[in-house]
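Removed: one protein chain of the complex. Kept in place: all other protein chains.
This part shows chain A:
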């Protein structure tokens, strides 16, 4: 081991080792670095006092500043709410049928509705709002509506839900089961007739008779459906639960009925308004049928007292 010595050009001491003539300088830490290091230690002590830092069995010590990540989140959420307040206030007083007259507010509502849709609605209706034919969730993009496609009707449906027995204003309508009522031939004739309503195949007298006796009450003599009862239109190209012969027979003998929660019990009125605006904007939205007036009747809202066909 070589002697420690002072290196001539730098004036710095060497570490005292020598490997094949190579020596290493024992350059001291720069002062600024050392002081920065001390400063970080002081800072860390202050930090431990000011912020939650020392772990306990249930929770960490409470810092003197009272900061917590939950508190920070709550603060940020309420700041975001405050930022949206003006839009929400404007929407709260705006009757939904007048919304199209204010394109700016409408755009805000559609954007807010799109966000709310992704949280509350996509589970059944899908992220593209296309629903599911297999599961019978309604497609919200097309121009076929079970309960009405104008803004007011959509808002009503979302607020009160579909087939919620414990919710008084809920959209209600039922399809009775015809299992055992018809022979296989009769069912086949009926299915053929239903298909012919939308131009697929030939109509037949037997099917027509069964239809007018059993189905026309709700679905209409020409299969135009009834929005008051939520009876799907049968004379168009859109099928809620599939448009093959087998699908139709299955729905006649073992009907499946969709349901939707009454969102008025879970969401505030403004969010529902925004959702209605969004669904209306998806491409199939209909104009408000009557001239816009405060006292305009709820055209598609069913009378809760109307007996359903199932009864």
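The rule is short, and it goes like this: a residue touches a chain if its C-beta (ideal position, glycine included) is under 8 Å from a C-beta of that chain, and two chains touch if they have at least 3 such contacts; residues count from 1.
Keep in mind that, in the parts below, contacts and distances are computed from a predicted model.
The complex appears with one chain absent; UniProt names that chain "Cytochrome c oxidase accessory protein CcoG" among the candidates "NADH-quinone oxidoreductase subunit H", "ATP-binding cassette domain-containing protein", "Cytochrome c oxidase accessory protein CcoG" or "Heme exporter protein B".
In the full complex, chain A makes contact with the omitted chain through residues 3-6, 8-13, 126-130, 139, 141-144, 198-199, 233, 236-238, 281, 283, 287.
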